[in-house]
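Partial complex: the chains shown occupy the same locations as in the complete assembly.
Order of writing sets the chain letters: A, B and C. Residues in each chain are counted from 1.
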Amino acid sequence: MLSAFRTVLRRDLVLAMRRRADFLTIVFFFIIVVSLFPLGVGPEIDTLRTIAPGVVWVAALLASMLSLGRLFYNDYMDGTLEQMVLAPQPLSVIVLGKVLAHWLVSGIPLVLVAPILGLQFDLGGDALLVLVVALFLGTPILSLIGAIGAALTLGLRGGGVLVSLLILPLYIPVLVFGSGAVEATASGIGAQAHLSLLGAGLFLALVFAPWATAAALKISIE
Amino acid sequence: MAKINWFKYSSPASFYPLAGKVVPWFAWLAAILGVVGLYVAFFEAPLKDYQQGQSYKIIFIHVPTAWMSMFIYVVMALWAAAGMVFNTRLSYMMAKALAPTGALFAFLALWTGALWGKPTWGTWWVWDARLTSELILFFLYIGFIALGSAIEDPRRAARACGLLALVGVVNVPIIYFSVLWWSTLHQPPSLKLNEATMGTSMLVGILLVTFSLWFYTIAVALVRVRGEILERERDTSWVAQLIHEGKE
Amino acid sequence: MAMLEVTNLACARGDKRLFSGLSFSLRYGSLLYVHGPNGSGKTTLLRTVCGLCAAEDGDIHWDNQNIRSLGEDFRRHVSYLGHLNGLKDELSGFENLQFSTKLAGLGVADQEISDVLARLGVEVCQDLPSKVLSQGQKKRTALARFLLHKNKLWILDEPFTALDVHAVDVLQGIIAEHVETGGMAMLTTHQEVDISSGDVKHIHLNS
C-alpha cells in the first residue's frame, strides 16, 4: 500500500518535471489574475490594500480549480486510469499519491509567490506572514476537494466549467477563513481562530476526500 | 552580391561557423563597454544625488534593462515575421533565442525598479502605467517561452511561437496606451516618478551600459542559436563532419 | 474446476440490451474467442468481466467468489487491454512498464523489461517518449505489460489491430504459450487468427 502510494507519487512528480511548463504556468496564472485586479479596480492603494487578501485567495481558488480540472483527465484519456483502477491496490491510496504530487508542484509555489504579490498590494509584514501560513494550510484542502470534483466530471464535455460549478461552492469556507485570517491580523484581532479552523478542515479533508474521489472515479470510468 | 550572402548565411550549415567566429567579438565588446559604463556610473557621475542618496545609482542598471526589454520584443517579432515571409528556419531560431534574454531584462527592470522604489517612494510597487506595462511585457515573454517549451516538435514550436510574437507585437502598443490612459485617469496623488534631469556623465553611463547589454544579447542569442542548430541538425552530414574534425 | 464462471450475464448500454442469459466458464489452460459483428457488445462483455462496467444482471465468479466482493484479490490476477493503450505520452515505453509493474507490487528487473521490449520488436521505445510512437509501436508496448505481469487471466480487446504482419505472428505465439503454460485468455478480433493450443472455446454474440 505504501509502495503504491510512493510509486504514484514518484510517477506524477517525474511527469511534472517532464512537462515543467504546465506547473510554472499555474504560478503565472495566479500572478496574472492577481495583477488584473488593479487594472480593473484602479490604482488607489487604500482600496487595493483592503481587497488584497480577498483577491489573493480568489486567485488561489481559481488557479487550484483550473489545474485540478485536469488532475485525472490525461490519465483517463490515455487509459492509464483504467489500469490504475484495475491495479491490485486500494484506489484511494493511489488518489492520495496523485493529489499530494499535484499539491507539491502547484500548491507550494503559490504559497511561495504570495508574499511578493502581497507586497505589490502594500500589505504589512504580519499580514504577509499570516497570508503564507493560511495558504499553506488552505491550498491542500483545495486540492483534496478539487480532486472530488475532477473525478466526478471526468470525461464529461465542458468538464472544465462544470467542475468549477461543483467545487467552487465547496471552496467557500476555505476562502472565508483564509482571507478572514489575513484581515483579522490587519485589523489587530489575531488570526489564531481562523488558522485553527483551517487546520481542522485540512484534517477532515485528508480523511474523507481520497475515499470520495476513489468512489467518484469508479463511477466515471464505466 | 549582398542578396547572395543573405541566403547563403540563412542556411544553418554556413551560419554555424560564422556565428562561432563573431561570438567572442561581441562578448568582449559587451564586457569592455560594461566595465567602462559602470566605471563612469560609479566614479564619474555626481557622487550624490541630494534627494535620493546613493540609491539612485540603480539607474545605471534599471534604465538600460528596461529599454532593452522593450527593444528585444520588437526584434523578436521582426525575426518571426521574416521567418513567415522567407520561411527560413534560422529566423525562428533567432526569435526563440532572444526570448529568454528579453524576459531576463524585463525581470531585472522590475526588480531594480522595485528595489529603487522602496527608498524613494517608500513602497516596493505602485500601480503606475509604466510599471504595469513593463509587468505585462514580462508576462508576454513568459507566455512565449511557455508555449515554446510546451510543444515538443521543434518545427511546430518555432512556427507557433512566431505567430504568437506577431500577435503580441500588435498588442504591445495597444496595451501600452490603454494602461497609460487607465492610470492618468486615477493618478495616485503622492507618488510620481522622480523626474530629476540627467547630467551628461549619467547619460553617457547609461548609454554605455545599454550598448554593453546590447552586445551581450547578441552574443548570448548567437550561442543559443548555435546550440539549437547542432541539436536539430545532428543527423546531417556537415554536423557529423564537424564532430569528426573535433572542432566541437 | 472452473476459475472464471459467468452465469446468466446480461448487459445493456443506454437503453439497448446487448445480450442476456450468457453463461460460460474458463479454466486453466483455456482460450475463449468472443465473436460478433460490429456493435454486438464484445467490448462491453470484456469490460464487464474485468469489473470496469457493471452488469445488468447475472454473476461473475472467480474461484467461487463474486468478483465485486473479491476486489483487489481478483484484480491481482487480471490483465486487460482495451481500445486505449494505457501509456503516458511523456514517459518512454520503458518507464511506462516500470511504473505499471511497480504499481502492481511486482519487483521486475530492468533487464527483464528490456528483454520483453526486444522480443516485441520495440527497442526504439526504450528512450523515445510514447507520444511520438506510431500506432503499432504503441500497441506493442502496451502488450509488453502482459508478459511482465504474468497474470492468470488475459483479457484482450482486438489486440491485433494496428500490428503489422510480423507482430501479429509474434503475438499469436505469445498467447499460445500463455495458454499452454496454464493461463487463461479471452479475446476478440475481426482478423483471421489461429491459435489452437489448449482448450479453445467460442462465444458468438448476436448470432
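Just so it is clear, a contact is a pair of C-beta atoms (placed from the backbone, for glycine too) under 8 Å apart; a residue touches a chain by one contact, two chains touch by 3 or more.
What you are looking at is a predicted structure, and each value in this text was computed from that prediction instead of being measured.
Student: Since each distinct chain appears just once in the view, could you give the copy count per chain for the complete assembly?
Tutor: A x2, B x1, C x2
Keep this in mind: only the chains that are shown with their structure count from here on.
Student: From the Cα centroids, identify the chain that ends up most central relative to all protein Cα atoms.
Tutor: Per-chain C-alpha centroids ranked by distance to the global centroid put A first.
Student: Counting C-beta pairs in contact, which two chains come out on top?
Tutor: That would be the chain pair A-C.
Student: I'd like the Å distance between the centres of subunit B and subunit C, where a centre is the mean of that chain's Cα atoms.
Tutor: Between these chains, centre-to-centre, one finds 55 Å.
Student: Report the inter-chain centroid distance for subunit A and subunit B in whole angstrom, where each centroid is the mean of the CA atoms.
Tutor: About 34 Å, centre to centre.
Student: Could you say which residues in subunit B touch two or more other chains, in rising order?
Tutor: Residues of subunit B touching two or more partner chains: there are none.
Student: What are the residues of subunit A that contact at least two other chains?
Tutor: 19 - these are the residues of subunit A that touch more than one other chain.
Student: So in the complex, the part of subunit A that touches subunit B is made up of which residues?
Tutor: Listed in rising order, the residues of subunit A that touch subunit B are 19-22, 24-25, 28, 31-32, 35, 38-39, 42-45, 48, 119-120, 122.
Student: Can you list the subunit B residues touching subunit A in their complex?
Tutor: It comes out as residues 123-128, 132, 135, 139, 142, 146, 149-150, 179, 182-183, 185-186, 188.
Student: For the complex, which residues does subunit C have touching subunit A?
Tutor: 50-54, 72-73, 75-76, 78, 80, 82, 84-91, 95, 99-100, 102-105, 129
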